[in-house]
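All protein chains but one are shown at their positions in the complex.
By written order: A and B. Residues from 1 in each chain.
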Amino acid sequence: MPDETITLEVTRYRPGHDREPRSQSFTVPYRKDWVVLDALNYIKDRIDGTLSYRWSCRMGVCGSCGMMVNGVPKLTCAAFLRDFQPGPVRVEPLANFPVVRDLVISLDDFMEKLLRVKPWIIRQTEKPVAEGEHRQTPAQLEVFKQFSMCINCMLCYAACPVYAMHPGFIGPAAAALAYRYNLDSRDEGYRFREPVLNDSVGVWECTFIGECSVVCPKGVDPAAAIQRSKVAGAQDWAKSMLMPWRGRS
Amino acid sequence: MARTNEPLWWTLFSVGGVVAAFLVPVHIVIHGLAIPLGWIPVSHGRMLGLVANPLIKLYLFVLIALPLYHWAHRFRFILEDLGLHGFRTLLAVLCYGAAIVGTVATAVVLIGI
Partner (left out) sequence: MTTPRVERPGLYYPKLPATWWLRRPNYVRFMIREVTSVFIAAFLVVLLCQIRQVGQGPEAYAAVMARLASPGWVLFHVVALAFAIYHSITWFNLTGVVQVVRIGDRQLPPALIAGGAFAAWGVVSLVILLFFLRG
């Protein structure tokens, strides 16, 4: 072990054995260019092979390695040890999700909500291949591009107290992706997403705390997407009240 | 899945919030500090003349009644955030009910001058 070290306090939880998670201390080498993920990999390779956690690309595009680092949701591949010197660094599973084992959480709820908002281009009739591709101007792309940057890392759900208190809440990422497709000039599926967003557990649960946008590693700003969806939803609601003969658009 | 009337309360909250943001600070300065402390002398006669004016009454109604819905919506969620979730319907009835009572009281007072 080189001279400089740093201590990680890592959550351990064994389903069926432990009633609740506990913390285990590990001392790892401190390197200026290491991230928390490097430290976890060191622990698993050299100290305790039973430590369980998710990771993949280690460069901030896959969204697999989200965990709580000193109480803040972070991608562990983007959390440099030097920012936490002298430590100790507390590494816990992503907040507001059920813990499966150690640092691994259950994604089921998010996956179900993601499917619910139908995050794909919906057309009345598909354009035949012979007619060529959909054309889109740079300005049309600009309208939704920011919201398409989501890597489904779920840091926003971990930052959202509303999701913690009301697990039925659709949540920031799912709402932002619904908004992204509603804004896409190629999409004609607003009427399928609108009931999901305007549901009682849709955007109306949000109290605009805004922490989701603060922790998002890709600058998606889901808080903005949700508030703008509220504006659209309120307009839809007003239209349906004042002109009930019109079907919901 | 359930349709909801949340958009109504959110719209009232938003409009109330806009009214409060633009108008309340200056009115606190005027009616809470400047006039009582004598920085701006306003006689009873002038005050009465102002509040008797129908346009002013309308302005005062908007100023006072709408931010009550802003309060009701935010206060309801504050109570939930502090641990009272599970009482959603009760809290909504109490908060929006209070705002409606306040609206009626405002109208009654203003019309009566």
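What we mean here is this: a contact is a pair of C-beta atoms (placed from the backbone, for glycine too) under 8 Å apart; a residue touches a chain by one contact, two chains touch by 3 or more.
For clarity, every value in this text was computed on a predicted model and none was experimentally measured.
A.B. asks: Using the contact definition given at the top, list the shown chains touched by the missing chain.
C.D. replies: Counting the whole assembly, the omitted chain is in touch with A, B.
A.B. asks: So one chain is hidden, and I want to know which residue out of A:S25, A:T50, A:Q124 or A:T137 touches that hidden chain in the complete assembly.
C.D. replies: Going through A:S25, A:T50, A:Q124 or A:T137 one by one, A:T137 is the residue touching the chain not shown.
A.B. asks: Out of A:T5, A:S56, A:S106 or A:Q235, which is the one that touches the chain we can't see?
C.D. replies: Of these options, the touching residue for the absent chain is A:S106.
A.B. asks: Name, in rising order, the residues on chain B that touch the hidden chain in the full complex.
C.D. replies: Interface residues of chain B facing the absent chain: 2, 17-18, 20-38, 40, 42, 44-48, 51, 60, 63-64, 67-68, 70-71, 73-75, 77-78, 81-83, 85-86, 88-89, 102, 105-106, 109-110, 112-113.
A.B. asks: Can you name the residues of chain A that touch the chain not displayed here?
C.D. replies: On the side of chain A, residues 13, 15-16, 18, 20-21, 71, 95-96, 98-100, 106, 137, 139-140, 142-143, 161, 164-168, 200-201, 207-211, 214, 221, 223-224, 227-228, 230-231 touch the unshown chain.
Criterion: only the chains that are shown with their structure count from here on.
A.B. asks: Please compute the C-alpha centroid of chain A, do the same for chain B, then give the distance between them in whole Å.
C.D. replies: 37
A.B. asks: If we count contacts the way the header does, which residues on chain A are in touch with chain B in the complex?
C.D. replies: The contact residues of chain A facing chain B are 161, 165-166, 195-196, 198-201, 204, 207, 230, 233-234, 236-238.
A.B. asks: Residues of chain B touching chain A in their complex?
C.D. replies: Result: residues 1-8, 10-11, 14, 77, 80-81, 85 of chain B touch chain A.
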